[in-house]
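Presented below is the structure to which this report refers.
Removed: one protein chain of the complex. Kept in place: all other protein chains.
Going by the order they are written in, the chains are A and B; count residues from 1 in each one.
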Amino acid sequence: MQLVLEKRAERSNTIALVSPLIAIGLTVVTMSILFAILGKNPVSALIVYFIDPLTDAYSLQEIAVKASPLVMIAIGLSLCYLANAWNIGAEGQFLIGAVAGSWLAVKTQGTDAGLWVLPAMLLLGAAAGALYALIPAICKVRFGASEILTSLMLVYVADLLLDYLVRGPWRDPAGFNFPTTAEFDPVATVPVLIEGGRLHLGAVITLLVVAAAAVLLGRTIKGFEIRVVGAAPRAARFGGFNANQLTLLTFAVSGALAGLAGIIEVAGPVGHLQPGISPGYGFTAIIVAFLGRLNPIGILIAGLFLALTFIGGEQAQIAMKIPLDVTKVFQGILLFYVLACDSLILYRFRLIFASRQVSSGTG
Amino acid sequence: MELVEAIILSVLAASTPLLIAATGELVTERAGVLNLGVEGMMIVGAACGFGGAWLSGSTIIGALCGIIAGMLLSLVFAMMTLGLAVNQVASGLALTILGIGLSGLIGAGFVGERITPAPHLHIPGLTDIPLIGRILFGEDPFIYLSLALVVAVWGFLYRTRPGLVLRACGDNHVSAHALGYPVLRIRTLAVMFGGACAGLAGAYLPLAYTPFFIPGMTAGRGWIALALVVFASWLPGRLVIGAYLFGAVTILQLHAQGAGVGIPSQFMSALPYLATVIVLVLISRARTGGSTAPAALGTVFVPDR
Partner (left out) sequence: MRKRFLAAAAALLLGGSFTSGASAADKLKVGFIYLGPVGDLGWTYQHELARQALVKEFGDKIETTFLENVPEGPDAERAIEQLVRAGNKLIFTTSFGYMDPTLKVAKKYPNVHFEHCSGYKRDKNMSTYSARWYQGRYIQGQIAAKMSKAGVLGYIGSFPIPEVVSGINSTMIGAQTINPNIKVKIIWVNSWFDPGKEADAAKALLDQGADIIMQHTDSPAPMQVASERGKFAFGQDSEMIKFGPKAQLTSILDTWAPYYIARVKAEMTGTWKEEDTWGGLDSKMFAMAPYTNMPDEVKKMAEDTQAALAAGKLQPFKCPIVDQDGKTVPCEGGDHLADGQVLGMKFYVKGIDDKIPGGK
C-alpha cells in the first residue's frame, strides 16, 4: 500500500480556503502534545500564542509594525519567484537600502535641511537596494552564475559593510565610540501614525505596495508576462517575452522594495543605523512569500500571521515561561503544516494498493 | 616552516565540517533536490552528537547520533518536498527554523558539560616525520573520513550505475521516470544522505573541534556548505578544493591580523564571500552554454502514473 500524489485537473478553490484551517488544527494538536510533555497547560499556552495578542490594541499595533517589513520584502520576492528568478539575498538588499538612506541622514545631521530629507532617503534606499539586487541578476543573465548563490553571498558582504561604516566613518562622534550613528534628526525620521504608539508611515506604504502588486499581477500585461515566464518558459519564448529582461526587472523591483523596507526600519522603529538592524527579515520574508502563495493579499495575511507568532512567542515567555526555542519549533511546525496543506490545492492523495503498483509501469 | 605546518593543520580542521556537509548536499542536489536546511540539520546534529557522546562517553556513538538526527530531520524535508510536492526553498528555510529550535531544546540538558575530544591518529615513526608527519598521519578521524567520503561519492556518481541513475533524476526527472526509475525513492535516499552528512558535519564541531555544546555553535557554516556546492559546480573533486580554499582564506585572514597587517577586519571577513561570487562568475563565464547545475534542481516532480 502506498500513498501518492495526483495532480488535480484544476486548483481546488474549496481546499484553498480550508487548507490554512486544517494546518492550524494540526499545529494545535502537535503543539498541545509538546506543551503537555513540557508540563505546560496546552489550552492556556495556545491562548497566549494565538488569542491574547489579538485582544488588545497594543499587540495589534505591534503585529502591524513587525509584519510591515516582512510583507514589503515578500511582495518583491513573490514577483521574482513567479518569474522563476531566485533572489534569496533580500536580507543584503535590506541592509544596503538602510545604509544608503542613512548616508543622507548622517550627512544632513544637524543642518537645517528641510522636509525633503526623508523622501530622498527613501528613494536612495530603494535605489541602492535595486542596484545591489542587480549584481546577482546581471551575473545570472550575462554569465549564467547561479543567482541563488551570488545573492546569498552578497548578504554577508552587506552585513560587513554596514558593520564597518558604523564602527568607523559614520560613528556617532558623541557616542563614546560605540558602533552606532547618532539618532536621526526629526526630518530624517519616519513619522508615527498615532502619538505614543509605534505604528508608522511604513505600514501605509506597505499597504500601497500590496495594492500596487495586486493590480500589477492581476490587471497588467507585465504581470501576465511575469507569470507566463515563470510557469511556462517555453511558451513565453514563443510569445516573444524576454526572460532575461524579466529577471533583471523583478530582481530590481524586489531589491528596491527590500531596500525601502530597510531604510524605513532604520528611520522608523530603530531611529539610527547600527549593526543588527534586521532580525533576519530578508530570510523570514521568503517564507512569508510562500505562505502567502506568492499572492499579494495572501502575503499580507501570511505576514500578519507570522508576526502574530513572534508577539505571541514573547508573551508566552513572559506569561508562561515557555522557552524561546519552543516558539521556534512551533513556527517551524506551523510552516510545514501550512505548506503541506497548501499542496492539497493542486494535488489530491491517492492510496495505491500493492497489486496496482506492479502494473504502474503501464500507467 | 613550522608555521606553515600549523596553518595547514588549522585549515584542514576548519574545512572539514564544510566539506562533509557540502558533500552530502552535493549528492542531494545532484538528484535534483535543493535543501536549504543544511544549517538546521547541522545544529541538530551538533546537539544530538554531543548528547550521545556525553551520555555514552564514546565519540563514535556521538557521531552516529548526529548522523541519525540529521537523517531524521532530512526525512521531514523529504516528506514535504517529495511526498507532498511543496516548494523546496520554503521548506528548507522552515527546516532551518525548526532545527535551531529543536537543537536548543535538545541541548538544554547538557550546556556547560565537556567531553574528551576525538583522538588524533598517531603512528609511531610516520606521525613524527617533520613538517608533513602530522598533516598526513596525525589528524582526527573525521578528516580522513571526509576525504574518504568525497572519493566514495565521486566513485558512486561516476563509476556506478546507481550513481548514473541518480544524476539522471537530477537532470531530467521526466525521462528518468519514463525509463522506469523510481525518481521519488531515489531522491528521498539522496536527501537522507545529505541529512546524514549534515548531521555528521554538525557533530564534528562538538566532538572534535570545540568539545562542548552551545546553542547556535554552527554559526552559519551550513550556509557556507551550500555555497560551496555551487562554487564547486557540483563536482566532488572541486568541492575539496573549494572547502580547503574557504578554510584557508578564513584562517589566513586571522593570521594576517595576528601579524599586524592593517586591513579593516570586516573587509577581510568579507573576502571569502566576494571570492566565491567572483570565482563563480569566472567559472560560469568560462563554460559555454551556461552553468552545470543539475537541470531539474529545485523543481517539483509528481510522477504521472
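Simple rule for what comes next: a residue touches a chain if its C-beta (ideal position, glycine included) is under 8 Å from a C-beta of that chain, and two chains touch if they have at least 3 such contacts.
This is a predicted model, so every value here is computed, not measured.
Colleague: What shown chains come into contact with the chain that's not displayed?
Modeller: A, B
Colleague: Specify the residue from the set A:S44, A:N244 or A:Q315 that touches the hidden chain.
Modeller: Once the missing chain is taken into account, the touching residue is A:Q315.
Colleague: Which listed residue, B:G45, B:G138, B:P215 or B:P236, touches the chain dropped from view?
Modeller: Touching the chain that is not displayed is residue B:P215.
Colleague: Please identify which residue in A:A9, A:A57 or A:L115 touches the non-displayed chain.
Modeller: Checking each option in A:A9, A:A57 or A:L115, the one touching the absent chain turns out to be A:A57.
Colleague: Of B:I129, B:L254 or B:V279, which one is in contact with the hidden chain?
Modeller: B:L254
Colleague: So one chain is hidden, and I want to know which residue out of A:P20, A:G255 or A:P269 touches that hidden chain in the complete assembly.
Modeller: Within the whole complex, the residue contacting the unshown chain is A:P269.
Colleague: Considering the entire assembly, which residues of subunit A contact the chain that has been omitted?
Modeller: Listed in rising order, the touching residues are 56-62, 65-66, 160, 163-164, 167-169, 171, 175-180, 183, 193-199, 265, 269-272, 274-279, 310-311, 314-315, 317-319, 321, 323-325.
Colleague: Go through subunit B and note every residue touching the omitted chain.
Modeller: 3, 6-7, 10, 14, 104, 107-108, 111-112, 114, 117, 205, 209-212, 214-217, 219, 221, 250-251, 254-255, 257-260, 262, 264-266, 269
The criterion applied here is as follows: only the chains that are shown with their structure count from here on.
Colleague: Can you tell me which positions in subunit B touch subunit A when the two form their complex?
Modeller: Subunit B reaches subunit A through residues 34, 36, 76, 80, 83-87, 89-91, 93-95, 97-105, 108, 180, 215, 223, 226-227, 230-231, 264, 266-267, 269-270, 273-274, 276-277, 280-281, 283-285, 287, 290-291, 293, 298, 302-305.
Colleague: Across the complex, what residues on subunit A touch subunit B?
Modeller: 3-7, 86, 88, 139, 142-146, 148-150, 152-154, 156-157, 160-161, 163-164, 167-168, 283, 286-287, 289-291, 323-333, 335-336, 339-340, 342-343, 346-347, 360-361, 363
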